[in-house]
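The other protein chains are all here in position, but one chain of the complex has been omitted.
Per-chain residue numbering starts at 1, and chain names A, B, C, D and E are given in the order in which the chains are listed.
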Amino acid sequence: MSPRPLIIQVINPNTSDAMTATIAAAARVVAAPGNEILAVCPQEGAPSIEGHFDEAIATLGVLEQVKLGRDAGVDGHIIACFGDPGLLAARELATAPVIGIAEAAMHLATLVATRFSIVTTLPRTLTIARHLLHQYGFERHCAGLHAIDLPVLALEDGSGTAQQKVREQCIAARDRDGSGAVVLGCGGMADLARSLTDELGIPVIDGVSAAVKMVEALAALGLRTSKQGDLAYPLAKPLSGRFHGLNQ
Amino acid sequence: MSPRPLIIQVINPNTSDAMTATIAAAARVVAAPGNEILAVCPQEGAPSIEGHFDEAIATLGVLEQVKLGRDAGVDGHIIACFGDPGLLAARELATAPVIGIAEAAMHLATLVATRFSIVTTLPRTLTIARHLLHQYGFERHCAGLHAIDLPVLALEDGSGTAQQKVREQCIAARDRDGSGAVVLGCGGMADLARSLTDELGIPVIDGVSAAVKMVEALAALGLRTSKQGDLAYPLAKPLSGRFHGLNQ
Amino acid sequence: MSPRPLIIQVINPNTSDAMTATIAAAARVVAAPGNEILAVCPQEGAPSIEGHFDEAIATLGVLEQVKLGRDAGVDGHIIACFGDPGLLAARELATAPVIGIAEAAMHLATLVATRFSIVTTLPRTLTIARHLLHQYGFERHCAGLHAIDLPVLALEDGSGTAQQKVREQCIAARDRDGSGAVVLGCGGMADLARSLTDELGIPVIDGVSAAVKMVEALAALGLRTSKQGDLAYPLAKPLSGRFHGLNQ
Amino acid sequence: MSPRPLIIQVINPNTSDAMTATIAAAARVVAAPGNEILAVCPQEGAPSIEGHFDEAIATLGVLEQVKLGRDAGVDGHIIACFGDPGLLAARELATAPVIGIAEAAMHLATLVATRFSIVTTLPRTLTIARHLLHQYGFERHCAGLHAIDLPVLALEDGSGTAQQKVREQCIAARDRDGSGAVVLGCGGMADLARSLTDELGIPVIDGVSAAVKMVEALAALGLRTSKQGDLAYPLAKPLSGRFHGLNQ
Amino acid sequence: MSPRPLIIQVINPNTSDAMTATIAAAARVVAAPGNEILAVCPQEGAPSIEGHFDEAIATLGVLEQVKLGRDAGVDGHIIACFGDPGLLAARELATAPVIGIAEAAMHLATLVATRFSIVTTLPRTLTIARHLLHQYGFERHCAGLHAIDLPVLALEDGSGTAQQKVREQCIAARDRDGSGAVVLGCGGMADLARSLTDELGIPVIDGVSAAVKMVEALAALGLRTSKQGDLAYPLAKPLSGRFHGLNQ
Partner (left out) sequence: MSPRPLIIQVINPNTSDAMTATIAAAARVVAAPGNEILAVCPQEGAPSIEGHFDEAIATLGVLEQVKLGRDAGVDGHIIACFGDPGLLAARELATAPVIGIAEAAMHLATLVATRFSIVTTLPRTLTIARHLLHQYGFERHCAGLHAIDLPVLALEDGSGTAQQKVREQCIAARDRDGSGAVVLGCGGMADLARSLTDELGIPVIDGVSAAVKMVEALAALGLRTSKQGDLAYPLAKPLSGRFHGLNQ
């Protein structure tokens, strides 16, 4: 018997339609037949996310989308920005699983290699990656952190420059770090993983597609976000002003 | 020569005026003579903060206040909620130092005892405390985490029940954990530290007053938030809609 | 377009046919439609695995099965014993992904809860669980380790006693540890996860089914075991005697 | 109402009068108006401290000074050598707070940057710095350790060579480590922090002045060294011979 | 009164007779007068051990030898391969102490230096060394990992090339890592330690001889492998087929 088709909400936390499209496409390529990718981005917010401040801005949009998705009965939520902004807050709000793309990619990397490297955009985001490695428990599994030193939106400028630099850093990860796998550190790199995996001969992992499969896995197992303890629904309290829409 | 008087912005991240007053009073008691405490809270948001979701909501208000404070030329910003919501994002935005009250209290606790315990409100917030201990490096310095199992606003209900439970848990921290100091895990407990310190015979530390002294210390030393690397000002980008006010 | 059906080899490292059947059934329940579960166990070895020594014995059988599976072109290998015996050795040997059930369950637990507990069989196996938590990076995510103090094969004796004790320890995990999820620490508990999840109201995770979905996820993403570095195929060397069959 | 003026004892653990003067001056620059800096050094001991042995020698002098300071009723003690020699022993002896300059500088560095570097004198002292990072919990916050490869007293030789090398290593810390702040790893560098902060554009932190402000902070908060548990006063026992003066 | 002479079983886990001889010789040089070195290797297995797979193969032979040794009443067992294959399984089986050579060398290195480096054979074995450092608690004590990039058996080819490369890497460990000691990462390097210690002026430690002295130390102290908890004898269960010989 075939399982019920799933609706998977993929939330691009920035407001870039082009990046939402890139992310949606990467998600659809791997989704199991019949499953629907519901790609959304906040209407208001930051066009790209490159620091703690941008993440804080983006988190509000993520939460609103999670609430919309929950009310629509989606089967899982994906936060498609490498810093996994708002992950635990979203888990409080959600009934279904919530997966961050950094989290998904890092988890899978440890399943196919003993050590991995991360290739991301601007150097200032490396601190965010370090914090996530630390929070998720993968500090010792990471052999190197690389930044291409270009902003996120350079991935969407059509020149291919950013893509070329990603490729170079992936090679450095393999040859200089001696890493067995590479984690791509930006949702906007989602379309590069397959070809780099083929060319470089090591797993190059995109978090968007990884997260889609994690949501599908959890759904198939009947596992949803625990509502016991600190991930229980937020306590009902009157959220005022522009937060009104987030009231329970 | 007396140093220039400082303006210290104390941001209560929730919308409770009563708690803002409690916090402001605690700050003023310890501020150096001449220094001004500018106590603020967001006009919109959550009336109390008891989880990851509430923290995410509160962060936006914190950032707006930090921007207002920065534009007004304050000498330091304090985030007066024990989860230190938005701390690194605020540091990106700020020129002056930004101190969280959990951070301030934990740091000082390690200076007067080899191990400390934390006494907070609802059990669901213990995860937040654990994450902060981990992020700040104080996991091994913490001998116990205690929750009084009452919501934050019970501290403002006038009954004294919450205060009594805080006292009981502080005694448990001293006698059962063997801790040399206690960190109070909520801005609303700011007024209890002195009397508990006296009664219990061990340092009981309130983060609000601790943070005031840390800001004063950094200001006196000419130390401000580093603008090198990941705490550099947010990259200028058009923030849309309700985030417009946060544009650089 | 539907993806190609997969053949997933599920290796029960002990020689118990009853447990192999339990494991196979759990795997088949969650496998995507069309995917084949190839459940095997070594013909020689230990009837159950309850310590470092038993694991070492079992590892040889695991490796032989992995080699057979590889030669048969399976799409993934699952090591269905909670200690994940021979995991890295099997990854050297394999082209496809290799997943241990402890690993799979622990990874998924961190995606649906901030802290989980483990419920296993004999106390002497707790050390193995501790080592895996440490190796995988999940030490801080684990809030408690529980043993039912019955041997593995008690799960197959038909009396239901072991199952009842598992249930009791899961409740202790939820109520005393405050864990948001429970990881079942034995392949022989694979059939209990669903009903305990329903009854207890928190995710109770079986590693066998979890590993099936992880293999499917990796396969869909085109990710196989990295052959770069320490997981490269074993160096060709003449293995003598009874190890002859493992020659490359 | 102005707080009572404080007497802060600054203990230079070595016998160099020139360095005591440097340290005293740095302390006085930042002390709050009215507070008195009581700068002392042991009459007997080592002229500089550059290793574990030197630290052990220095500790006795530190303890004697702490006892003298305690008997004189000082409001805080500062151990002005970057290894914080005798810190916990001094805390047992003291009623008032005791702060080490390494500790003070490291704590403040984490408040203004996510990662800092240390610049110290001889390479052999780097191990001491590593141990302190580990003990205080700041291992992950430190991005680099630099030694100028000159002895401590080169800072007092008037040539400026050591000072120039400190400056070079601070630049390396900023540009090569990518650190957001620098901690100066010797009491004899106390006078360099301000100008390097200004020149390099990142916080360069001197522990002597940092410690003065920490003592003032603790005093203002009514926090003294915990006398609960392992920092309780030393048990009274007859100390013989030259240790007689340390009897309780 | 002279202690009873001991019989110490030194197990070379690979099938190389030349390496067994090298190991035996190194063991005999340091054994206390009267003590007997019983050097053995499995009759079947791998001629060298250079990865997780090789280790898994070797473990079976190690266990069989431990059982033989136990039945013969030896006073200690040494696993003379740097990965310490089968260490905990062997401890379950044994009554006497079981020592791995990596373990022995690392332990002693921390007694004579604050940081040490490891020099081993193929780069792919570095992961094994990292795992051991992590398991034994010596991660922070290790300042560098070096591979000579030659297979284990190159140490037995008579050319001296491998030996020369070991020497070079030991020098790099001393001069580039700044390590105070070097651990030789292969049983086949056992004969190099003394001369390198003399030439390089730092302790260069061979695990085989180190393990002999650890066994002698434990025996003299009356300390044997704990049979309490997870190292208790394996539970009696019918091991089938070629494992029959390992039945209890």
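In this text, a residue touches a chain if its C-beta (ideal position, glycine included) is under 8 Å from a C-beta of that chain, and two chains touch if they have at least 3 such contacts.
Here the structure is a predicted model, which means the values were calculated and not measured.
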| item | value |
| --- | --- |
| Shown chains touched by the chain that is not drawn here | B, C, D, E |
| Contact with the hidden chain (one of D:Pro5, D:Pro33 or D:Pro123) | D:Pro123 |
| Among E:Ile37, E:Leu153 or E:Leu231, residue touching the chain not depicted | E:Leu231 |
| Residues from subunit D at the interface with the omitted partner, ascending | 15, 43-48, 50-57, 59-60, 63, 86, 88-89, 91-93, 123-128, 131, 134-135, 151, 229-232, 234-235, 237-243, 246 |
| Absent-chain interface as seen on subunit B, which is shown | 114-115, 140, 178 |
| Where the missing chain touches subunit C, by residue | 123, 127, 134 |
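Note that in this section only the chains that are shown with their structure count from here on.
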| item | value |
| --- | --- |
| Labels of chains that are neighbours to subunit B and to subunit D | A |
| Core chain by centroid distance, with centroids computed from Cα atoms only | A |
| Remotest chain, subunit E as reference, centres from CA atoms | B |
| Copies subunit E and subunit C - interface residue numbers shared by over half, same or different | same |
| Equivalent-chain rotation between subunit C and subunit B, CA atoms, steps of 5 degrees | 120 |
| Separation of subunit A from subunit B, taking each centre as the mean of its C-alpha atoms, in whole Å | 30 |
| Touching two or more other chains - residues of subunit E | 123, 127, 134 |
| Overall pattern in which the protein chains touch one another (line/ring/star/complete/other) | other |
| Interchain contacts, given as pairs of chains that touch | A-B, A-C, A-D, A-E, B-C, B-D, C-E, D-E |
